[in-house]
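Have a look at this one.
This view holds just a subset of the chains, kept in their places.
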Amino acid sequence: MFKQVTVSGATQGVLKRHWKRSIGTGRLGLALQQEYQEHLEMVQEAIGFDYIRGHGLLHDDVGIYRELTQDGETRVFYNFTYIDRIFDAYLAKGLKPYVELGFMPEALASGDQTVFYWKGNVTPPKDYDRWAALIEAVIRHFIERYGLKEVLTWPFEVWNEPNLVNFWKDADQAEYFKLYQVTAEAVKRVHPELQVGGPAICGGSDHWITDFLEFCHARNVPVDFVSRHAYTARQPHRKTPEYYYQELANPEKMLHELQEVREMIRQSPFPDLPFHITEYNTSYSPINPVHDTALNAAYLARILSESGDYADVMSYWTFSDVFEESDVPKAQFHGGFGLIALNGIPKPTFHLFAFFQALGEEVLYRDDSLLVTRREDGTLALLSWNAVLEEGEEGDEQHIQAKLPFSTEEVFVKRQIVNEAYANPWKTWQQMGRPRFPSKGQIQTLRQAAVPKLTTQAARTADGVLELNWKMGKNEITLLEVAPVRNESHTYWGLDDSLIYRGGTEEEDQ
Amino acid sequence: MFKQVTVSGATQGVLKRHWKRSIGTGRLGLALQQEYQEHLEMVQEAIGFDYIRGHGLLHDDVGIYRELTQDGETRVFYNFTYIDRIFDAYLAKGLKPYVELGFMPEALASGDQTVFYWKGNVTPPKDYDRWAALIEAVIRHFIERYGLKEVLTWPFEVWNEPNLVNFWKDADQAEYFKLYQVTAEAVKRVHPELQVGGPAICGGSDHWITDFLEFCHARNVPVDFVSRHAYTARQPHRKTPEYYYQELANPEKMLHELQEVREMIRQSPFPDLPFHITEYNTSYSPINPVHDTALNAAYLARILSESGDYADVMSYWTFSDVFEESDVPKAQFHGGFGLIALNGIPKPTFHLFAFFQALGEEVLYRDDSLLVTRREDGTLALLSWNAVLEEGEEGDEQHIQAKLPFSTEEVFVKRQIVNEAYANPWKTWQQMGRPRFPSKGQIQTLRQAAVPKLTTQAARTADGVLELNWKMGKNEITLLEVAPVRNESHTYWGLDDSLIYRGGTEEEDQ
């Protein structure tokens, strides 16, 4: 494939921040772990998300809700020991909590149905008053510890995927609406400007969106944002104890879904509500090896590029393979959602986000496989991608020629490449024999293998135009940065590289 | 060029540690600097030298020797504030001082001749008694602070290159021998087992070696080792305020010189004295750009490989471009001696030492461009190099085929490459327009450009033999590591990479 692009210097718009507004995490209790925090540090240093969202705030391992008993008397006890440690750590890394209110503490649960290896209870509260009191107590504690001004910036989302029977008993919509109402009203009792929203559904039953907004409207229930999830993998065609294998739809499918939901909101009684995608990825399974591949990065590039046209927040699910929904991870690479694999090894998709972070705010050009931006300092940053879902005879490679406006004659071009061959530690790990529990030496090699390939070159513009030609490998994402050169070579008195180590007289010494 | 090598499993000897016994440094006063210490940390982490040697212990900026005066009375004052800080820092990084005793404190100097931008005084003491007292006081202080056991392991070398008029007034041999005798006897007065040696000459007048040893023998002057320097650059054919350009002799020339001096020692009254090369490099100039090149690394590989046949200590001059002999460095790259350029950017020669550090102790094969070693854990480590002093039509590349004994069928081969194209930040810096004082962004790019290229592959042995083929670029050094693979792929229940993201049914969900 060959593509030619001519970019004018005129602004085409602003690169929205939707893609970095939020990042997903394994259940909050995992945030106590050291490796979790190390991965989060890597992510924030290279990318810098604004919010973090995960399940399990009210799960028993965080331990907030307890009932103590003595001599026949029972008292409710709220324990903030762990959640303080967790939120302190988030805020110290520049992340605000995107607070998902769930699952059910065992002592408050009406049933014993659970989800995941870590047994999140998905039944309604057995006592809605105590539930409401819990919600209020938790938020009041947040305000006391972090200040009202801070907490007013945190979204509170009610539950997770209530439209699925495994996440909400019987996927009972009426019961969810009750939960939502009780919860939203409890939130607003703490402070009317706190933000609350839902219904946090996964795709497949989008009528919930309409139902939910009509319910809120009819009952005068507060709602500040609409949330939904988005995945593009179809039903698994093979499941094993270690893997889910699934076909992926095209990226357009997700974009189309977002567009549809945005339209549903526009038609609702709350046409201007913000729309949050609080989870998205290719596959929704934490054991699908597609997450470890270069394809995952190349595939998602278009979604990061265009989803901001429809959604205000996109929260990639998740930042790290420190994650336990499907048991303790069984191998170095196991198909986890993480941008970072165990032992601190970035996957290709990590670099996708880091490359987006390197882009400028001003968009000069955008199509379905190329973004050209200009940064405040006048340098250009281009991102191109080549996702290969269907392999063809010649389609796996892509040749691109771009003509770019640039003011200086001499330019410096820096390119960073992630594809099947580079920054693909999953491949190197296969060559090692897929060691489940790699040695320190193997981990070191995998880290080296996770670095994007760098090439640099000096180039020249002609008549204010820089022509760049580059070739994209299979499932590649490439970041190109173009900077002006102020050549100082002439200031080196007597400079002549041709004289190095050659020629000269016969005398030697010293 | 094409080379075929067949390696048997039989041991050919032990890879000596001579190449890592010592590393050179800019004058000791620079060790107070933060960037100096950061570079030293990088070097010790990747390589781990045993000793560190530099000029200026007694130079006035370290400030040890002072004469205080009041009301006509003068007192000698020894100030150890800075040298304690410096030696504490060395020892904390696992480095022992290789103590060069010089230059002359101004208050003790008989003249005002100096060397270098930083004005090291190179004249004899005006009072040999006070000099001897100084030497004793300094060493007694070291013993008090670090313990006798520790200090007994430190070599004390008397002066630097007294055979050059710029380093020792008139290159007066008799005066040097006097200095040596007074100093050596002072050292031994502190403790008879302390090690003292000389004459620390540069090449070009090796008769000093013989003269020196005969002098010691005749006068019964203590001597525990012989020291000399070795550089292979000829006289400059161009000098500018920023650069020296010099022709390099072949590496054999240095090896031949070492062999000759070793033979001179054998013929002396002290035939078994250790022989220390306390400085070596290609050029002896701190502003020769050859030091920044890939050639420098490829060129020195053979010297690291073979110099241990003749010398017990090799001390590369120097670890860092934090160095001031020829003024404050004027640019990011300026031809400095350092393994590490300013702003923490490793040069190709840094990797040469890191690659040597990765080799095993057991040598299976050695020729003039290839070393094959086996490590304790049974893995193989090969180093090959391709120094191109004279460019030919086809000579710049080298194809190598090696047949290696290996016990497992599946093997993992890791290759790291440094050459003109990779891990060559000097080239990238040229593309940037040679910025003298690069921005943070440019520094970040140069660091990325300083990483060796990594390739990995899975390979198979046949009949216990692994055949490796690789191509060496111009001025390349390559490290190849061969490890056994214990393939765990069969333990993953249902593993089938061909199922990832493809095929499957039409239902979608979640």
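Lettered A and B in written order, each chain numbered from 1.
Assume a contact is a pair of C-beta atoms (placed from the backbone, for glycine too) under 8 Å apart; a residue touches a chain by one contact, two chains touch by 3 or more.
These figures come from a predicted structure and were not determined experimentally.
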Whole-complex copies, counting every chain including the 2 in place: 4
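Rule of thumb we're sticking to: only the chains that are shown with their structure count from here on.
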Distance between chain centroids, defined by C-alpha means - chain A, chain B (Å): 46
In the complex, the residues of chain B that touch chain A are 161, 164, 202-204, 229, 231-238, 240-243, 245-249, 282, 284, 288-290, 293, 295, 331, 389, 410, 412, 414, 427-428, 430-436, 441, 445, 448-449, 451, 453-454, 456-458, 483, 485-489, 491-497, 499-510
